[in-house]
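Here you go, one structure.
Yeah, one chain of the complex is gone here, protein chain that is, but the others are all in their spots.
Should a chain be cited, it is by its letter among A and B, assigned in written order, with residues numbered from 1 in that chain.
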Amino acid sequence: MKAVAYRLIAVALIGAALTLATDVFFTPANLLNVLRQASLTFLIASGLTLTILTAGLDLSVGANVGLSACLAATVMKSTDSIALGAVAGLGFGVLVGVLNGLMITLLKLPPFIATYGMLWTLNGVTYWFMGGETIHGFSPGFRQLGSGYWLGVPVPIYVMAVFLVAGGIVTRYTTFGHEVYAIGANREAARLSGVPVRARLNLVYMLSGAMAGLAAIVYLARLNSAEADIGEPLTLPAIAAVLIGGTSLFGGSGSLTGTLIGALTLTLVVNGMNLLAVDANWQPLVTGVIVILSVWIDVITRQRAEAKA
Amino acid sequence: MSDVNGVTPLLEMRGISKSFPGVRALDDVSLTVRAGEVHFLLGQNGAGKSTLMRVLCGAHQPEAGEIRLDGEAVRLHSPADARRLGVAVIFQEFSLVPYLDVAQNVFLGRETGRRCMHAEARRLLQTLGVDIDTTTLVHELGIAQQQVVEIAKALSQNARILVMDEPTAALSDHEIDRLFTRIRALKADGVAIIYISHRLQEIAAIADRVTVLRDGKNVANLENPVNLEHLVHLMVGRRVETTYRQRFCERPGGVMLDVRDLASDTGVASASLTVRAGEVVGLAGLVGAGRTELARAIFGADRVTSGSVTVNGRILAGQAGQAGWAGRGSPVAAVRAGMGLVPENRKTEGLALNRSVEDNIVLAGLRRLFPKGWYFARAAATVAHDIVARLRIATPSIARPARLLSGGNQQKVVIGKWFTAGSRFFIFDEPTRGIDVGAKAEIYGVIETLVSEGAAVLMISSELPEMVAVCDRAYVMRDKRIVGELGRAELSEANILRLAMHHE
Partner (left out) sequence: MSSPPKGGHYRSTSVVSGFSRTVPGAAYLLAPLVVVFAIFGHGFATLPNLLNIGVQSSILLLLSLPMTLVIMTEGIDLSMGAVLSLCGVVMATLLTKEKGLAAGLLAALGVGTAFGVANGVLVVGLGLPPFVATLGTLGIAQGVALVLTGGQSVVGIGDTLPALYAREPLGVPFAIWSATAAFVVFRFALTRTRFVSYASAIGGNREALVLAGVPANLYHVAVYALGGFMAGAAALLLTGRISSGHPTAAIGMEFDAVAAVIVGGTSFERGKGSLGGTLVGVLTIGVLKNGLNLLDVSSSLQVASIGVLVVVALVIDSVLKR
């Protein structure tokens, strides 16, 4: 709880600084926009959080979103059915997750290598699949999902809220959630306590893929277009969001709330840079620095905890 | 400073003391080694042998005491210092790089020209009686050959004192003979060998003198030792202060665990045993006899390759009678059948140290407490509090990370975990190792209560008095097999040792 509090304070501080720095920041339009963007990042990062909780990693989430979105868009255009497209995208996301899980549990590949290979494979397939084309122009009804408002609040925020609550329930109020934390904290001890480790890991990676698929649909609705490179800039911010949010790369600690706060923090920083007319090209750099700092804090926190024993 | 024979000993360690946070590893320990002798260093795990050797090789600095080589006081600030002065240590996990070749390993850090290294390495290996192609990658060599490479490495640094830690643990009888031949040759060259091993039968073969450590202190220093049982008592002997069991099991209940001809992929061969409700059955043997391997195979932590494990009539692994192959065993099945394992390494295998006491206690019982999959924090907390009270776990709150508890309390958390799971059959692997006296008594009390309520316990312990005082009967293992069973009347330290050490 302390960790969450510190992070909220950091968010508040950044918000305060930005309010002072520019008039445009503290306006409803801008704030809602920040929340909308953070929600999108959160959706992608939520499944990823689960994999990191097990001391694993899913590097393929960004590429998964990209290909799932392109697939969904293609199906939507060809069949004129939003529902079918959404199912296709979601299903594909799940499929990728299952494949990742199998590579890790059956082939026993290290998670970062398995998902790294998957990332590039998906990338390549996406470019091939789209053949350099762009698909755009979806129905206004569908676009509401990404760009619309409901009761004055952007729709993605509701989606985010649903999954924040659902995710919170899963991690805190299900035995599955507790087993996930246990596996990350000490996989062998969990195994020797009767936790079906491989089954749980398969499920975790499947969920990561599923959330990527879901995020793809919302993203598609927001962008109103799909092309091969939409997934590329998504992976780094997703990982950054999880790490900033306090989830440890070494497994066993962290939360989805933290990931949301991390997404919020990152989005605020980017928003601030945009409002202050800082060249957008600085963003990867800032994200990279933030990632390194977050992991460093994680490493030091661990070392301190171990020294205390 | 000369010793009894008027000869200055090669090595003298005097009054060495060394503490780590929370534990005094060495307390005024001394060791004297002469040139050309094989000096056995005996003691249980945790007695201080490794720490003493690490002080000798410069990896640790002692808080008190001095070290003399050839009568001259020396300070060993680093492994480099020790090496320069002629001390070489061969650890049980070799210091070899798997994908470098023999010559590169022998000369690691001291490389010269390729041809020169290979020629010299070859020469060293030949003096050790072995002809290995020095361009072979080390990981391709068998364990015995790797050991020879390690010895060659030590010799190439002109070692005068060679420390060998469990050198025969993974060798065949034939390879052990050849090792002893080499050791005798080294002795003839004046090299002193400090030999750490649990295999007491080797003392007769090569030991000149023996030093016994226990709980970080010197216990004995013997010339030409012959009475092995006496040595074991020295290593282990703790006078039994209180009686451990109020009453032993007169009438055991039904068979809870039935193991037939069990073999596992860790080397256990054809083990058969039974445990009945209400009994505490011991699994005795020396280190390396295969007790933990057997326990793990029963629990499903290692793969069963043949035979069968049946708990309460339910086949968990292997094949029994006409039934089909039930699988290789898994902890999931074992836990569901009511088994619980309290492992030897509680910190790495029994607990998630960074998680709270509550989370650890509840983990094994998640399925039983919350069968539908919904976790209720209040129910979990109630269960955890209940178990903390029952087992008298000393912790200010159940939210405390398990890491911060004392050894005894950590062990209780592991046991508590199985209470939550509703286990009726418990496997305890060295349950009181590294635990203070008070907590030990409490754990014996827990075991007693468990079996009086109809549960059954299989207990592994290297402490013979504990085994005799706590168990109703015991199986004895040697070389990964069960070689005998001792009933209540026959259960004594002497009988256990006789079977464990192959005394005819």
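Note that a contact is a pair of C-beta atoms (placed from the backbone, for glycine too) under 8 Å apart; a residue touches a chain by one contact, two chains touch by 3 or more.
Computed from a prediction, not measured in an experiment: that's the story for all the values here.
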item: Touch with the omitted chain, as defined above, among A:20, A:276 or A:299; value: A:299
item: Given B:98, B:254, B:313 or B:454, the one touching the chain that is not displayed; value: B:98
item: Options B:7, B:23, B:64 or B:80, residue touching the unrepresented chain; value: B:80
item: Touching the absent chain when the full complex is considered, from A:39, A:64, A:126 or A:267; value: A:126
item: Subunit B residues touching the omitted chain (full complex); value: 79-80, 83, 93-101, 104, 108-111, 135, 137-143, 145-146, 170
item: Where the missing chain touches subunit A, by residue; value: 57, 103, 107-110, 112-114, 116-118, 120-129, 131, 228, 236, 239, 243, 249, 279, 281-289, 291-292, 295-296, 299, 303
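Note that only the chains that are shown with their structure count from here on.
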item: Subunit B contact footprint on subunit A (complex, rising order); value: 172-179, 181-182, 185-186, 188-196, 252-253, 305-306, 308-309
item: Touch list for subunit B against partner subunit A, complex; value: 299, 301, 331-332, 334-336, 341, 343, 348-355, 359, 362-364, 366-367, 370, 373-377, 401, 403-404, 417, 421
